[in-house]
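Missing here is one protein chain; the remaining ones are kept as they sit in the complex.
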Amino acid sequence: MKKIGVGLIGTGYMGKCHAMAWTGVRPAFGDVPDIHLVHLGEASQELAARKAAEFGFAKASGDWRDVIADPEVDVVSITTPNRFHAEMAVAAFEAGKHVWCEKPMAPKLAEAEAMLAAARASGKVAILGYNYIQNPAIRHIRKLLDEGAIGAVNNVRIEMDEDFMADPEAPFQQRHEAANGHGAIDDFGVHPLSLISTLFGRASRVMCDMAKPYPTRRTDAGEREVEVFDIATILLRLANGASGMIALSRTAWGRKGRIAMQIFGSKGSILYDQERMNEFQLYLTSDRATEQGFRTVLTAPHHAPYDRFIPAPGHGLGFNELKIIECRQLIGRMRGEATVGIDFEEGILIERTVDAMARSFRESRWVDVA
Amino acid sequence: MKKIGVGLIGTGYMGKCHAMAWTGVRPAFGDVPDIHLVHLGEASQELAARKAAEFGFAKASGDWRDVIADPEVDVVSITTPNRFHAEMAVAAFEAGKHVWCEKPMAPKLAEAEAMLAAARASGKVAILGYNYIQNPAIRHIRKLLDEGAIGAVNNVRIEMDEDFMADPEAPFQQRHEAANGHGAIDDFGVHPLSLISTLFGRASRVMCDMAKPYPTRRTDAGEREVEVFDIATILLRLANGASGMIALSRTAWGRKGRIAMQIFGSKGSILYDQERMNEFQLYLTSDRATEQGFRTVLTAPHHAPYDRFIPAPGHGLGFNELKIIECRQLIGRMRGEATVGIDFEEGILIERTVDAMARSFRESRWVDVA
Amino acid sequence: MKKIGVGLIGTGYMGKCHAMAWTGVRPAFGDVPDIHLVHLGEASQELAARKAAEFGFAKASGDWRDVIADPEVDVVSITTPNRFHAEMAVAAFEAGKHVWCEKPMAPKLAEAEAMLAAARASGKVAILGYNYIQNPAIRHIRKLLDEGAIGAVNNVRIEMDEDFMADPEAPFQQRHEAANGHGAIDDFGVHPLSLISTLFGRASRVMCDMAKPYPTRRTDAGEREVEVFDIATILLRLANGASGMIALSRTAWGRKGRIAMQIFGSKGSILYDQERMNEFQLYLTSDRATEQGFRTVLTAPHHAPYDRFIPAPGHGLGFNELKIIECRQLIGRMRGEATVGIDFEEGILIERTVDAMARSFRESRWVDVA
Partner (left out) sequence: MKKIGVGLIGTGYMGKCHAMAWTGVRPAFGDVPDIHLVHLGEASQELAARKAAEFGFAKASGDWRDVIADPEVDVVSITTPNRFHAEMAVAAFEAGKHVWCEKPMAPKLAEAEAMLAAARASGKVAILGYNYIQNPAIRHIRKLLDEGAIGAVNNVRIEMDEDFMADPEAPFQQRHEAANGHGAIDDFGVHPLSLISTLFGRASRVMCDMAKPYPTRRTDAGEREVEVFDIATILLRLANGASGMIALSRTAWGRKGRIAMQIFGSKGSILYDQERMNEFQLYLTSDRATEQGFRTVLTAPHHAPYDRFIPAPGHGLGFNELKIIECRQLIGRMRGEATVGIDFEEGILIERTVDAMARSFRESRWVDVA
């Protein structure tokens, strides 16, 4: 593979993040082919052209099908709103492209299953945008767990909180419609599930509670009912029997990008918080008793692939650089390497878990994850 | 009331804490009667005499009934293992004494109900040892909630974690027998419930999961089954409809006295952690947007009754001083003042909530709190 | 020694703290004689009587000489403003009493030297109120340093900051007069010096800068010049050659009781902050490289004498309990035990260091400590 032709659909939050990842992956890693920013698709030709100029793409189109049809495009980044993922991804696979699709797969499980079927049929690389798992801190936590540093894990808690839905005075948005999903469990819940998947394997059973802090929101035509749930709390069991809990809120004032994880084992504990993503905490019972304590470990070059970005410890990666790492993993897959990353096979388990959560809440009972 | 005659039954962890509280309450508060340390009861005369000398009690007895029968005793501190609380408290009320009983009330709900009945019949003061609620930080949080500083609360999470059961190699203890309770939900769960009771009123519904990280433990006669649950996670709804979660673990390596509370409202948030009991964190949306953040507020003389202990801010109270504050509240009740504190009327609601949790776990469903 | 008769002069911040210490030392430690609160002295008979009632002293006097003359008094707590220390302490020694005097010794070095001479002549116990060094955390840090846990110390930084002088609108006080000392270097500086003395031995050379953030303050008669310095920063060398720095401010908004210490050695580092006095941080190069980090160690029963107060780890001592520990050390000295504490022999070195700082600033040069 001498060069990679990139198509990008969508230029919002994640679209720009993908653009920066495709641009930054080569100088950071050095071991990747030439990256050609071939074709950018947006909702209108005008917007597409403007963004192509900004991001450095050669071609621009107001029709996403042009991007997928472009023979120079090898891989398509899909960063549009979730409800478009399925159609676009299926079309991309059918056109013989690799797909890098933002999470979650789709608002409805059936759509996600169709995406997986198309990916399988194509034989192409199909990677989801679960960038948090690419953090050198998270990767090192995985290594510590694998080597048994904290013994057998018996309890896991993950919280994901932000506050962009916290203002009760903010107006009704499209995201408050049920057509866009359940609310916190798919918008946020998939991130903790990606961490669980990466670190512990799958959840086997879930018991979910959901809440609407603000049941109605204002529109120009008066108050309208909010159809999704901004808060969810989930009891769960991991496949290995350990107990767990996920707490989610999009109305948690003061939380901006918190994904706080607590992992308790028979020989120690690990803590992590995405708001301070360049550190993790480790407690080991093998330390002398009178000096046992949570160590705040700053990530450093010895926590791969931090070294690809900075040769000095504790200087700090950023959120966007996680996407660059993810991009490098994607490229590795395209070359047949075994890399870290959540593909559609693994991603469908996350979608099924979300589906089980929704069912659990509707039926007010524990539900096994299919 | 010119003086108070004190009886103390039990001299372990909490027994000594009561002794220090009874000794320290007068110099700290200045406004209380003479405290006479009258009679100390322990399991043997020898132990009772030794502890009486240490703590400064005038009389000592190997029979707790002597303490209760002592006419010089006005109030009895009951700090023995939980399974003795009911018998002792009932006897004390029947002898016309005020009772200061450590939490929880009793291993079985029926016993707790009997304690309440005896308290009611006696008309005496009946206070439980929920010292965490006496922290000036917690009291100030209550004041902030009452004045609406963070608006309407929509989500509450409380975690209580320690690690004294975390070592899988530690032997079987009496506390692992079902006769002593359920495990985390009564040993620990009552503390978060005391905070909920103080800050928000009661929980209305609970859904509880419990887990045994180490199902058996060694005895001299081989492995024995552990009958209690060191881990519990509870979904709950408050009476006002807000959603909540309690997570409990006695096997959380590295946690020593953590009671971490997160309170999210429509106009801000409050955080608290008992391991750093002299501070709390407050986020207010009324701060200018570009400088909003969690404020770490150190307790100070303007957070009553911190001023009774130290005239300078940020110098720090200790765990034992919370018991001194509790003692002052008890004395206030004995004088007919309305004071902060969980009496048997309020305490029985906590016991009923624990009972509902246990039932919820057994029956694997949401249970309304009686 | 069957009992100890206590005299107390002064009932302000530290006076009450001593009263609580004398009251609390027996139930906490158990191994001390009966403590008799004999005689309390204050500026007026009325105030003395009121405080004696509050604190539980048997006698009260408006003349401190009555306290010192009282034959039932074995030891005198001197907690009056600094300018009275010398006269009172000398008189107490001359009356054959042990002395527990609050820090610093006196505003002028000559007075402090006189206090030391009187102490030596009397042969009585002469202890200064440097309570921060009694913290189990600090004691454990000393043990770690002594055992070489962090190797050879090469750099020490101590900051002590509060904000009670930070308001530029606050009026002129007596403390702003030069007669009461230099400002930050004696009011605050002695605390960092007590830590240096306890942990590393003496400072050999100092280079001091001082500053007046608010050169004048209002009085009823107009603006008046502030004669003391609220800010001081000191370069220093320890006797072992290591470099150090002390930074002091009484005008540091937001700091309430901060004494932050950083100790860097050849094999690790130690951090401590008095505002979170129940923890310290330790970095060890002997930890595996990829998991090195500052451990936050919560104090616990294995950090003596924490165990005398609470049998559970991480539950937290308070500022007042440090004074109880100090009181126990004093009693130990009275019984001929070798205990931790800064006596007048060690205290005079602190006073001489302060004096050297003042000289250094006046003469704008490095000054050797006598």
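Labels A, B and C are assigned to the chains in the order they are written; within every chain, residues are numbered from 1.
Simple rule for what comes next: contacts are C-beta pairs under 8 Å (C-beta built on N, C-alpha and C of every residue); 3 or more make two chains touch, one makes a residue touch a chain.
Just so it is clear, the model here is predicted, and its values are computed rather than measured.
Within the full complex, the chain left out of the display is in contact with A, B, C. Touching the missing chain, out of A:A60, A:V76, A:I150 or A:A300, is residue A:A300. Screening C:G265, C:P305 or C:G332 for touch with the missing chain picks out C:G265.
The omitted chain makes contact with just one of the residues C:V75, C:A247, C:I310 or C:I324: C:A247. For the chain missing from the display, the contacting residue among C:S44, C:Q173, C:T219 or C:T285 is C:T285, taking the whole complex into account. Touch with the chain omitted from the figure is made, among C:M207, C:I259 or C:M277, by C:M207.
In the full complex, chain C contacts the hidden chain through residues 150-151, 154-155, 157, 159, 166-168, 207, 209, 211, 213-214, 231, 233, 235, 242-243, 245, 247, 249, 251-255, 262, 264-269, 283, 285, 292-294, 364-366.
What chain B contributes to its contact with the hidden chain is residues 140, 144, 149, 279, 281-282, 284, 287, 289-298, 300, 302-303.
Contact between chain A and the unshown chain involves residues 12-13, 16-17, 19-20, 23-24, 26-28, 30-31, 53-56, 162, 164, 255-258, 275-278, 298, 300, 309-321.
Please note the rule applied: only the chains that are shown with their structure count from here on.
By the residue-number overlap criterion, the interface of chain B with chain C counts as same, with over half of its numbers used by both chains.
With centres defined as mean CA coordinates, chain C is found 53 Å away from chain A. Note: centroid distance chain A to chain B, computed from Cα atoms, is 41 Å.
With each centre defined as the average position of its C-alpha atoms, the distance from chain B to chain C rounds to 34 Å. Counting partners per residue, chain B has 255 as the residues that reach two or more other chains.
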